[in-house]
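A single protein chain has been removed from this complex, and every other one stays in its place.
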Amino acid sequence: MKTGILSIGLVRGLLFQAAGFLAGVAVVTVIRLAFGMGFSAEPAIVLGAFFSAIGFMIGVGAFSGWFANALGKPAIPPEEVEEPSGFKRYLGVSYDHKVIGVQYGMLTIAALFLGGSFALIFRSELVAPGMQLIGLQQFNTLIGLHGMVAIVGMLLGGAALGNFLVPLLIGAKDMAFPRLNAFAFWLAVPAVVLVLSSMAAGGFDTGWTAYPPLSIFANMGMQLFFAGVVVFGWSSVLGALNIVATVLRMRAPGMSLFRMPIFVWGSLATSIIAMTATQLIGLSFQLVMFERLFGMGFFNPANGGNPILFQHLFWFYSHPAVYIFVLPGFAVISELLPVFARKPLFGYRWVAMSSLGIALVGFLVWAHHMFTSGMEEYLRVPFMYTTLLVAVPTGVKFFSWTGTLWEGKIRFTVPMLFVLGAMNVFLLGGLTGPILGTIPTDLHLHDSYFVVGHFHNTMFGGFVFPFIAAVHYWFPKITGRKMSDLLGRITFFILLPSFWIQTLGQMQVGLLGMRRRVADYDTLPEFQTTHIFITVAGFLVGLAFVIFMYNVIRSAMKGEVAVGNVWESRSPEWELLPNPAPKHNYPQPLVVTGDPYDYSLTDTEYVELVPVAGATD
Amino acid sequence: MNPNPRKILIASGNSLFGKGLMGLIAQRWKKDPPEIRLSRQMAETLEMMESWQPDLVIVDYDDTTIDRGEFLRSFVSGDQPMQVMLVSLQASGAVVVYDRRTLTPAQAEDWLSVPWVSPEEPDVSKEQRSSTMRHFVIAGILIVLVATIVYLLLNTIGILPAPASVEAGPIDQLFTAHFLAIAVLFALITVLMVYSMIVFRQRKGDNTPGRNIKGSTRLEIFWTLIPLVVVLYFSYLGSATLDRTNAQAPDALEVDVLGGQWYWSFTYPDWDITTNELWLPVDRPVLFRLRSADVIHSFWVPEWRVKQDLLPGENFVRELRVTPTEEGQFQLLCAEMCGVRHAYMVSPVYVVSQDEFNTWVNEQTQAIDLDPAARGQKWAQDAGCFSCHSIDGSDSIGPTWLGLYDSERELVSGETVEVDDDYLFTAIVDPDVHVAEGFRPGVMPQDYETRLTEEQIEDIIEFIESLE
Partner (left out) sequence: MSVQPYPAETHPVDAHPVENLRHRERTNRLGLWLFILSDSFVFGALLFTRFYLLGNNRPELIQWLGLVVTVVLLASSFFMNRAEVQMSLGNRQGFLRNTLVTIVLGSLFLIGVVGVEWQVAHFGPADGAQGAIFYTMTGFHAFHVFTGVIFLSLVYRNAKKGLYSAEHHWPVEAAAVYWHFVDLVWIFFYPALYLIGTAL
């Protein structure tokens, strides 16, 4: 089918997802009836959920190459597959890492927009004590979905940056496994659908952390949430695996690990975490699913289980996860600062190693989310030590960034504004961490609104601001056009102060004793004024994001054409490639002839294309 | 054995360079060993290039005795295939390869004009150093200023609720220590950033690059070790503060706390009292034994600073020790998401003088009302019934009790029942047997049969009856 709506992969995928869901429901129902048991909605929709994911993948066409391989038929090599032109190529399976990177990017922006919209709904409710707009169950579902959809958005954003940039930065034609790349991306789509469909099954009242026993007793929507997250986890793992293999195997000759652009280090460290730890959120959610479906006694003491076990398994992923969110952002900051300060990245090797350091230490701190959980007492103090230790490699990054700015020639382009904003906001996030990391102060602050302030600081500083910077920066390389400078500056000057107001408000009420995840609050102590500020600021943050989205879409269609090395960067994709970057990246292999960040040595080059025998240029 | 081994010429005045490379190459290409010759002087190198015609010449880029111009001339003038590899050990192992046949004029020029790479930091002029010092001094003063302002701000704007427990003392001290660290670090980075943004911005028309600073190992070690020491110190502070918070008093007042969806219930084992309001005498250490009836909850009175989760299950009782130091009314908040009415799981806390507390205890133990309905109201209150059942007709999680007794109700099964004594008794001890239309099973706690005596349940039914 080459024409018509069914030729669009996404459409076919969604149709097959619905079909798969019904098939799963049917299978469970038939089996149950055959065994003399009646119809039960929950097991039916659980199998329906997993079948729906498989259905989607069949429909979109993500299995085709491997299926052929399995049957022993030769499959067209990924780089020779012909793809539709124009916008349509983004709506179906593509094996081109740049197309996949843009697909991830579009899904990122959609997820951030959707997750943010959920927040604005419940933030409107929180403007005054009492329930005016939505019900209690709806409130709880919305905060849970806001959390998970935003998390998904950030994971997709890291994948977007990694996929688009890593092959370009290391001089490769594509990723190590192009078909796996497409597969990993498309898995994310049915996963998001499943997570959102929890709203149709009664929602869930646990927040995104889904602690049992509450999650065992929650509505059926909980199962769809779990299923969606498990499927998304597989997407995350496979995408990360691809990046690790690509970085280790596909670098241009001469590009030793310590001569890669620094972004690749960040992506590598991120992917190592994503590839391993993610399995534990999948497993912990699956175990709750089994407890609900089969009565297995993992976490409910009434069944012989231990609720704290869930928290250990869950946070073993969910803490390193925050480094998955921010390490790509940090890497963007490290990558862009030299370009716009016109001097080398300070202490490149130390910055590179600090990404791995953060990843490593990040695996050792998870129980700081459990200081009040009633876990084994002897665990609390050691985890406090490891938690505070993370500040050391993070500090190395901050000091290196400051050292890069110092005595530079700073250019205040729009990407640079967002990079500086990122540093400023993450500074706040990083500084509000240790106060949560020492147990006695955490006894007061745990599960208060202060935590909400802290993690929004870190997420905005470590992901949102750098992501916007990266989109502005690499936009010409993606589309051949520039984003609107004016709109970019407007976005920034609305986003930064609004975010500050939002976060100071959140931290203030938290310190004063307001809990998180509450749909309502008393008239005393007087929290309402601050909540009005937080909500208004939140809407302004949303406005800034909408302006950004508008800027992206409009510039892609009608932006000023960008020719050449727009930012005067030494990086290979800017030095050696036109805008937009051509399909298989570099026409000839590139070779490393200098250091990546020698901006001060204006007559040196980082990379060159290997001259072709017999060519005249 | 390959009859035509590759010929490699290594040119360096440093004998270690050549010998080292030779060894590496021999090890690397054991299967197909190339023929390697060393040359230590310019003239020798040129001569061998012409006569021996190596396939590859490896040149030590750091060797200042090599005349690049002459080498280049000789290199491009020959026409046998030859490649040259320029290796610089000092420029972080930089390696460049050129092929004789494809060497472009631009590349040749590059090679000739790149200065010898100097190790570590470039030569810093005196003006450069004093200018940098000036920047540091100004920035330093600003940092101290900003840090002081931020610290004073954090300490004076009353961002914590007034402390009301012994534990709050050391905890608030730790908060203060954190505020200091936050103020200093915030000032440090922000001042340096803003200073750079103003002083080191690129002026119009200036296209020169920034100063060539690639790094400084000394600085890196400094700003790794100092933070390491600081975080270890704060961990120690945290540990010491935790010890002070956990101090065990020998004769603490024991209170068993039961939290469930969405109520609190307090039992004082000393007097066998169960209430839904927490009354405590001031300045007396309390030992709370915390247990959940269903899901995870959490015990938090912000003015006391400490917090502890409640876990379900007989084997999961957790302890929390607090000594309230301020009289007054506080709120006990559930601080772990526990379901739909989590926001409303709040109970009042009354910290009173010892005398007032004794009075209250007496009231609780003695004045058991003679009127069963009044008693019933009290039992209902203590058992948390009013978290879900109103008595004024308003909607809530469970059916309102107003007008409930003797009414006719429809159940979800479709049948209609009369709400009499038997019905209400079953409804309390076995709630899911009859589920009223418009309500759901599995919400009401199932354990009232064990938590209430039969007389108490009958009193409650009397109370419900009284609500016409």
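For clarity, chains are labelled A and B in written order, and residue numbers in each chain start from 1.
Note that in this section contacts are C-beta pairs under 8 Å (C-beta built on N, C-alpha and C of every residue); 3 or more make two chains touch, one makes a residue touch a chain.
The shown structure was predicted, so the numbers you read here are calculated from the model rather than taken from an experiment.
Asks: Using the document's definition of touch, tell me which of B:7, B:68 or B:101 contacts the absent chain.
Replies: Answer from the full complex: B:101 touches the omitted chain.
Asks: From the list A:10, A:136, A:195 or A:287, pick the residue that touches the absent chain.
Replies: If we include the chain that is not displayed, A:287 is the one touching it.
Asks: Which listed residue (A:126, A:241, A:336 or A:562) would be found touching the missing chain in the intact complex?
Replies: Only one listed residue reaches the unshown chain, and that is A:241.
Asks: Out of A:8, A:27 or A:296, which touches the unshown chain?
Replies: The one listed residue touching the chain not shown is A:296.
Asks: Going by the touch rule given at the top, which residues of chain A touch the chain that is not shown?
Replies: 70, 72, 172-173, 176-177, 180, 237, 241-242, 244-245, 248-250, 252-254, 256, 275-280, 282-284, 287, 290-291, 294-298, 303-306, 309, 312-313, 316, 587-589, 591-592, 612-613
As a working rule, only the chains that are shown with their structure count from here on.
Asks: Report, in whole Å, the distance between the mean C-alpha point of chain A and the mean C-alpha point of chain B.
Replies: Computed from C-alpha means, the inter-chain centre distance equals 17 Å.
Asks: Where on chain B is chain A touching in the complex?
Replies: The contact residues of chain B facing chain A are 91-97, 99, 101-102, 104, 110, 113-114, 132, 135, 159-161, 170-171, 174-175, 178, 181-182, 185-186, 189-190, 192-193, 196-197, 200-202, 206, 208-216, 219-220, 223-224, 227-228, 231-232, 234-235, 237-239, 241-242, 245, 294-296, 298, 300, 302-303, 305-309, 311-316, 318, 331, 333-344, 346, 442.
Asks: How about chain A: which of its residues touch chain B in the complex?
Replies: Counting only chain A, the residues touching chain B are 136-137, 140, 205-207, 209, 211-214, 217, 254, 256, 258, 300-302, 306-308, 341-344, 346-350, 372-374, 380-381, 384-385, 388-389, 391-392, 395-396, 398-399, 402-403, 405-412, 420, 423-424, 427-428, 431-432, 434-435, 437-441, 443-444, 446-448, 508, 511-513, 515, 517-522, 525, 591, 593-595, 597-605, 611-613, 615.
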